[in-house]
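I am attaching a structure below and will ask some questions about it afterwards.
Only one protein chain is missing from this complex, and each of the others stays in its spot.
Moving on, here comes chain A:
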Amino acid sequence: MGEEEGLHQTQLLDTMFVRGLKRKCFDGEEDIEGTLAGFKAIPSYNLQRQSLLDMSLVKLQLCHMLVEPNLCRSVLIANTVRQIQEEMTQDGTWQMINTQSAGQTSLDRLVSTDILCRSSKEQAEGKLVPVYSTFAKDCEGTQSQDNSEIMSTVTSPQVPRNLQSNMWEMENPQENRGNFQKSLDQIFETLENKSPNTVEDLFSEVDNSYYDLDTVLTGMMSNTKMGHCDLETFPSQTSANSNSNCKSDLNELDHIVEILVES
């Protein structure tokens, strides 16, 4: 995991974080220009803080790709992310990023947190790709990143919540296992009892929002690599949480697209 690299890479960051230099909170009434002036005075702190935020989010993404992430480590990293975002919200940096024009740098900064929300199944199927391709087209002139990198622009303080809901859900299969099992049982039961003529019928009995058997099984197989427990994200009978999170992500996505297109 890069331990061989020793301590040389982030020496600069280290000196920054020695005493946890903390800037005072900017008064909410100060205007944006005043804030900008403040930033110019201590630009490197923000840069280092942003770098730490990016590093933490990358670590959390990697968590999701492991077979079974260490819960303690994930919790500690998530808390660190929340801490940074709280501070950034307090001193107005967070707002600034949202209202800035869609320049290359701001889009770079908007970390692909949605990848944490999407199930591996959805990624495999590319269900959300249509939305992203629109997004990409709008920004074609402003940057050259390809579709796969423009995942999402969820930037509100909701992020930690989204992060966590899907991260922890993975560790929580007990409640949802029963629901999933029931649905599978339903399918297998009907397969046994009915004649092949009614194959259409037995799938019509299944809840419409339920994926068909092939994608169900594909989802289970892809879990091995991605580490997501997709049992929770099957929308039909599983927790409404993950479902609504993805929906809210899409709503925010639309919102962000609007802002960027307008500016």
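Rule of thumb we're sticking to: a residue touches a chain if its C-beta (ideal position, glycine included) is under 8 Å from a C-beta of that chain, and two chains touch if they have at least 3 such contacts; residues count from 1.
Keep in mind that, in the parts below, contacts and distances are computed from a predicted model.
Trainee: For the chain not present in this complex, what protein name does its UniProt entry give, out of "Sorting nexin 2B-like isoform X2", "GATC amidotransferase", "Serine/threonine-protein phosphatase 2A 55 kDa regulatory subunit B" or "Ubiquinone biosynthesis protein"?
Mentor: Options "Sorting nexin 2B-like isoform X2", "GATC amidotransferase", "Serine/threonine-protein phosphatase 2A 55 kDa regulatory subunit B" or "Ubiquinone biosynthesis protein" narrow down to "Serine/threonine-protein phosphatase 2A 55 kDa regulatory subunit B" for the missing chain.
Trainee: In the complete complex, which positions of chain A touch the hidden chain?
Mentor: Residues touching the hidden chain, for chain A, are 1-11, 13-20, 22, 49, 52, 55, 59, 67-68, 70-73, 75-76, 78-80, 83-84, 161, 164-165, 168-169, 171-174, 177, 220-221, 223-224, 227, 229, 231, 241.
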